[in-house]
Structures are given as C-alpha cells and as structure tokens.
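Not every chain of the complex is shown here; the ones you see sit where they belong.
Chain lettering (A, B and C) follows the sequence in which the chains are written, and residue indices restart at 1 in each chain.
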Amino acid sequence: MSMLHTVNKSPFNNDALSKCLQCAQPGSSILFIEDGVYASREGTTFTDSVKEALKDKQVYVLQPDLDARGMNSSLIDGIKTVDYSGFVDLTTEHDSVQSWL
Amino acid sequence: MSDAEQITKKFMYINRKAPYGTIYAWESLEVVLIAAAFDQDISLAFIDDGVYQLTKGQKTEAIGLKNFSATYRALGDYDIQKIYVEKESLETRGLTLDDLQHLVYEDEDDDYAEKDSIKLVSADELGKIMEEQNVVLSF
Amino acid sequence: MKFGILVNEGPYQHQASDTAYNFVKSALEKGHEIYRVFFYHDGVNNGTRLTSPPQDDRNVVDRWSALAKENDLDMVICVAAAQRRGIVDQGEMERNGKDASNIAEGFRISGLGQLVEAGIQSDRLVVFGD
C-alpha cells in the first residue's frame, strides 16, 4: 500500500512537516499545499530534511500555491510541481491520503 | 460483525491538537463515537500535541468549557481497542504513559479479560500502521 | 473514482475551503465522482447564504452552491457543529425555536454518520483543514 501525505502548514510554524517526515514510509509521496509550499525552497532550515526525504520518497508541490506566495524560484532539485488536476491524480495513484493538518 | 454485504474498512482517526485551546479534540471524539456504530475497524492515533488529550486530572470548571476527558475512558465500551500514542511526542513533552489515563477494553476473544488499549509506538511504527489504513481522518 | 471530501474550516479565514473547492472542481472535470462533501468544525460556516464578500473577491459560498447545482453534489453540514455555530435550515429553525434560517442553496444539515458513510463508500477520502 502506498500513501499520499499532504502538508498544508509552514514548517517554520508547525510540527506537521517534521512529524510527516518521521512517519512517511519509503515509497510514499508527500505533497506540499497552501502554506506548506514554503518547505519546497532551497536555503531554508528545512531544506536538508526535505532532501533526505527525496532519497526514498516522491515530493510534490502545488504550483498554484507556490505562485500565490511568490515562491517560484529556488525550488529544491527533485521536487515536482503539480496543479489541481495533478493533485487529484496523486490521490488516485496512491491507496490512501493522510492530511497533516 | 461479519455481514457479507457489508464493507469493512480500516479507519484511523489522527489527533495532533491539544484539548480545549481548540475544539478539534472534542469534535474528533464525537466522530469516533458515531463511527463506532458502523462496525468498521477503528484505530486512534495521538501524535504531537494530541497526546495532551489523554492526560489525567483535567478540571475545566474555571475555564467554563465542558470536560470531555472521561469520554476517552468510555472508548473501550464502544469496542475501540487500538489507541496508538507516539513515543517521541510524549518524550518531547516530558510525559510518560503514567501521566495519561489508563484506557482499557474487554477482549471478547479472551474471556472478556481487561486489556490495555494504549500502545506506545515510534513514529516509524505509526507510519507503517498508517499505510495499512483505508481511510485516515485528521483533525 | 469516487471521492469523499471533508472540509474543516470556514470561508475566508483559512484557505482550506478554497483548496477543497479547486480539488473538487478538478476531480469533476476529470470525470471522477464526488460521493459527498462533508462540512465539519468551522467548515459548517461555508453553508450560510448571508455572506456578502467584496466585489473584487471570490464568493466562497455561492461558488459551492453553483458547483453543487451543476454537478448534483451532495453537500452535508454536520448538525452538531452547525448548532454550535449558528447554521440553520428550516427544520433546525423550528426544532430549536429560532426566528430565522441562513442555510445556502445546495447544502443540507445531517449527522456525523454521513461522514463515516462517505469514508466507507468512497474510494478516497481527502481532508482539507487547518
């Protein structure tokens, strides 16, 4: 079984990303949405742990939320962008979805 | 229990928020109590500040909110037997299982012996259990 | 595929309702079925017809109502959460002795069992909240 984890909180202001990274199993996927997209950027104090996750997980970010926040540049290498249609696809391609609220 | 017509899914209810400061803990519990009537395979997980929901000795008179901590002790009567508490969340907060309420259920497969509902798990173990779920509800 | 959707936050205060709307809209466009959209916690506040947002902003409530009408969506507001927060339909108005109702078109008030049922009947349940 493979799981899609969504994270909608800024990693700087909430434990959600940290705990998600501890729980998410190899082969699962993580999608950053809403304020969660701040985690997708190079040069932050969370960049290393996101890069670590990329070694055995897929990491995605919702492009519309990146655009809204002016966070388009400096995306961590290996993170893929999706739009709402891609978000829907991710939920169907995985067996279940856990929202880290 | 085993009605051939009926779908049985594995439901996990994830609690990551402290009680009283926000309503999520209480309204999550309301869902669980209703869900118990549906004969699904239910488990609860308490992670991060969610572990605070289970502390002993909650007294809410002075803040004027309803005290719902006793409801967790009733979960066994609703046949909810799997309550996972994440180990590191307790440790970070200086808590041990002794600070939490003792939650039990009667095991009908073992002559109704009283057994502990709470299982202490690591984040990695919890992640594995999460992956086995069909439906994960987070509050 | 059949989706159940849970929306836990009210309109405007959090983006959760917006993201859920965009997700549902996209899922429908891709030919998926939405079994039910369930509104819980402050999410019930998405179902009031009394909002008048500024002209230059989106109308969160009307947008849900329109989407429901076009696609015959089942949009359910939790009765317990609605009673705490003042979302009222004709039946609730009479039962609780209120002098007005405020529910918006396309929403109905029902119990939490409808959420559990959505979990059972849908292929995927996706939660939007804070």
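As a working rule, a contact is a pair of C-beta atoms (placed from the backbone, for glycine too) under 8 Å apart; a residue touches a chain by one contact, two chains touch by 3 or more.
Because the structure is a prediction, the values reported are computed rather than measured.
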Inset, instruction - Just one representative per chain kind is placed here; work out the formula for the complete complex. - result: A x2, B x2, C x2
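Convention: only the chains that are shown with their structure count from here on.
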Legend entry - chain A-chain C separation of Cα centroids, rounded to whole Å: 26
Inset, instruction - Specify, in ascending order, the residues of chain C that touch 2 or more different other chains. - result: 8, 125, 127, 129
Legend entry - Multi-chain contact residues (two or more partners), chain B: 135-136, 138-139
Legend entry - chain C - residues contacting chain A, complex: 1, 3, 8, 15-16, 19, 22-23, 25-27, 29-30, 32, 123-130
Legend entry - Residue ranges of chain A touching chain C (in the complex, touch as defined): 8, 33-35, 64, 83-85, 87-89, 91-92, 96-97, 99, 101
Inset, instruction - Could you please specify the touching residues of chain B with respect to chain A in the complex? - result: 14, 16, 47-49, 86, 88-89, 123-124, 126-128, 130-136, 138-139
